[in-house]
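Below: the structure, in structure tokens.
Here the complex is missing one protein chain, while the rest keep their positions.
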Amino acid sequence: MNRRNKKKRYEFGYDLHTQLYLHAMLLPGTLLIIVFSIIPLFGILIAFTNYKPAMGWSGIFTAEFNNFRNFMQVFRSNQFWPMIKNTLGINLIGQAVIIPLTIVFALLVNELTSKRFKSVVQTTTYMPHFLSWAIYGGLVVTILSPDGGLLNVLLQKFGIISEPISFMAREEYFWVIAIISGLLKELGWGTIIYLAAIAGVDPEMYEAAAIDGASRIRRMFSITLPSILPTVMIMIIFAIAGMLNNNFTQIYVLQNSLNRMASQVIDTYVYQIGMQQFQFGVATAANLMKSVFALILLGAANFTSKKLTNTGLF
Amino acid sequence: MKRKKLLALGTVVIALGIVAAIIITMTSKAPEESEKYAAFEWFLTASALPETWDVEQPVFRAITDATNCTPIVTIPATDADTKLNLMIANNDLPDMMTLTNDDLINELIEADLVWDLGEFMETYLPESHIFEDFPEDVKNEIIRRYGSWYFYPSHIVSDDAAEIWGYPEGTEAYYEALKYSDQFSVFINTAYAAQLGVDVKSVDTEEKLLDLMQQFNKAGLKNEAGADVYTLVIPAEELKEMNMRPLKYQFGTLPYNEEGNYRSEYYAPQYRHAIEFLNKCYQLGYLDQNIMTLDGTSTKTICNSGRAAVYIGGISGLNMGHDDEWQTPGPVLSSAGDSPVFPVRGTTGVGWLKTFISKNCENPEEIARFIDYMSGREGMIVHMYGIEGEDYSWDDQNMLNRTETGKSKVEDSVSGMFGFYAFHHTNFSRSVEYIDAANASDLQISLGSSDKVFRYNSSLFDLPAGYIEAGSDYAFIKNEVNNYVETEIPKLIMSKDEETFNKMYDSTVYDEYVNIVVQEAAAEAGIDLKEAQPGK
Partner (left out) sequence: MVHGKSWREKTFDIFNTIIMTVLIILSVYPLYYALINSLNNGQDIINFGMVLMWPREFTLESWKTVLGDASVVRAIWITASRTAIVTVLSTFITTMFAYAFSRSYLRGRKVYAALGFVSMYVNGGIIAFFLMISELGLYNTYWVYIIPSLFGGFYNVIIYTSNFKAIPDGLLESAKMDGASEFQIYSRLVLPLSKPVIAALAIFTVVGIWNDYQTTLFYTEGTTLKTLQYYIVQLVQSANALEALKTSSAAGNAEIYQLLQETAGPTSAKTIELAAMLIASVPMIIIYPFAQKHFTQGMMIGSIKG
């Protein structure tokens, strides 16, 4: 049976007529990609030279090669290793926490029986996403303050601690603060993509399972989860590829002079040298390195995902 | 049916959009109507000017009538320096630019993209008053630091300018003292000091200050709302700059050693003493760990709501309207016996905003006329004070007094009044406005005029602009040292005991580079660092 279908599919679609159609459909998007993303790639040259904007745009090609000095500037800093450690730490642990929780939340929302309550939940939980980190971060710091901040007050009331803890002053708390604040802010928003995937699951499958006597929880685990697995894997792959990126504003707002060793990440460092001194070369070099890494991670993640779950990006 | 609805909706949306686009592209040609006036592009990185040059407003109309210009003002919302860089890369500089960032300025100068102001005015308006009343000392300083007279500085204040414009009766002494003032010091909350029966002015040594803090600590003060009062508050956000500054000067840190060689202040024993002082405060419980995590706004809030007894930092950490709550005792003598120092600019400052003219500008005559007007007496009165009779009036001592209308227009972002920071002239405003020296805020701490203080010439230690090139190794190291210091000082302050402190301080390593570079520069300029001090 399979072989017959396969044979059919081989002929099907490979004809010139279909191909032309397909490529025509690809054309507008491809043109846009080429014009706005591929051609400007010549800007990467800035990472390798002593380019200054005063050289004009031809200067990008004619500025002299500077022996990878821009790249070295990134490594030379005594903040280099702490910065890598912090970036990876916050992202790895963060994603390991956030992705499962987001999925669980999406599943739970899906299981709500009252349609109106479900609607209220969906409409409210995505609200923090719209607040800027400048505001949300300020709120976080206020709540964590040892000087009458809500969290300390509550912990003391319930007798868990006797003295207020200065959370923002301690390096060891920073990663946790960054991760949890990020989670609470984006939880609702992050479920959108999963809810859309869940909505695509065939309702007849649920009915069939119900007839066979499966409980709601059972149905959740055996039907919903496996059905949205491709979406989940894609989000995981993207998360892995984005391992070196942080939300700059979030970190910037939560950083202070005491927790700096735990809060300096690649993006904040690049902003410091890039923006503060117009070191376009160094900033471009750092971004280039991040890009290369991201692509490598992407490939590796995709490969693993295909082996394990048979789904991947390409 | 549904698809048809969607299709219809989509078409309507797109149609609306296209109409919008057409309207917008058409109306964005608005500036054409000012064709009878010359329009030039004016790019500013900081200002309070409204963006549309509304000729209906009297201030704008007066300027346009006198100069025949209607500048097209661009003030980017943020990242202005990056935006200008993009324009540089595209070879499309604005005609006139008002900038603050030295790196950017150097870029422009090095690439020879801006006029020398003197040459420009000579070419296009040789009869300009600027050749008469632009102060020589400022001009020379600009040339010394930037190579040539490239820009018009804002907030001009200098000895020569003071001679040109003069001072009102009785204020000269005040303004002289202002030269020696600094906005950073030790501040004590008057009310709480009074509660303990202590006269703030008497707290003039380190021991007395520590003593006072001990008293505050024991007294268990509370503010009006019943919240606890912190004994000592310091601005933790910019420790190096804001907090260490008053202490390092009060305790006598000099940028050169006994042999007269430049030495980075971090190596000075007095600087170490300053940090030790803070460490002591921390160990004795006067300085709470929480203070070290706050940002500038929170620190300000604490000070303004009466929750701080002693504050060491800059005035900008307190808020206006609260001056009378604080007093400074004047110089606080270090227990190590070193006399306090005060950096004095032996030469003059070069203003805050710097206005440049691009070599490719299109209407040079108009720009010349504009600058001439805005920097001259008539123009300055108009853009800083408004229209006579309506916004201000002259009194019988030839002093200018603003009316209520005038006051309300300041910074209202519509009238343009007081918004032309680039052309603010401090000496000029001082010459026409009467200030009651007695009422002026006591917080203008005239640290440098006390005779207990050793004044040194700080401008000798200024490197010429651009000496440390952005992106050079020096710049990189400087950045690293700054970052390092920012992280280390808090740790030093919070060391648990003397031993840990000493260990940490001794192992703290600062790079020698600055020593070398400044000594090089001084040698090149032929200056003997130790000899050239104004001294006591």
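Residue numbering begins at 1 within each chain, and the chains themselves are lettered A and B in the order written.
Throughout what follows, a residue touches a chain if its C-beta (ideal position, glycine included) is under 8 Å from a C-beta of that chain, and two chains touch if they have at least 3 such contacts.
Just so it is clear, the structure is predicted and the values come from calculations on it, not from any experiment.
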Of A:I165, A:V201, A:I236 or A:M261, the residue that touches the missing chain is A:V201
Listed residues A:Y126, A:Y173, A:F248 or A:Y271, member touching the removed chain
A:Y126
Contact footprint on subunit A, counting only the chain that is left out
8-9, 12-14, 18-19, 21-23, 25-26, 28-30, 32-44, 46, 53, 57, 60, 105, 108-109, 111-113, 117, 119-128, 130-132, 134-136, 138-139, 142, 184, 187-188, 192-193, 195-205, 210-211, 215-217, 230-231, 234, 238, 241, 280, 283-284, 287-288, 291-292, 294-295, 298, 311, 313-314
Name, in rising order, the residues on subunit B that touch the hidden chain in the full complex.
3, 10, 13-14, 16-17, 20-21, 24-25, 27-28, 30, 46-48, 51-52, 72-79, 82-83, 85-86, 89-90, 92, 155, 178, 181-183, 225, 297-298, 300-301, 304-305, 314-316, 319-321, 402, 407-408, 410-411, 413, 418, 426, 429-430, 433, 435, 440-441, 443-444
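Heads up, the rule we're going with is that only the chains that are shown with their structure count from here on.
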Between subunit A and subunit B, tell me the centre distance in angstrom, where each centre is the average of that chain's C-alpha atoms.
39
Subunit A partner, complex, touching residues on subunit B are 79, 81-82, 85-86, 88-91, 103-104, 107-108, 110-111, 113, 227-228, 236-237, 239, 289-290, 292-295, 298, 470-471, 475-476, 479-480, 483-484, 486-487, 489-490
Along subunit A, where are the residues that touch subunit B in the complex?
50, 52-57, 59, 73, 76-79, 141, 145-148, 166, 168-169, 256-261, 272-273, 275-282
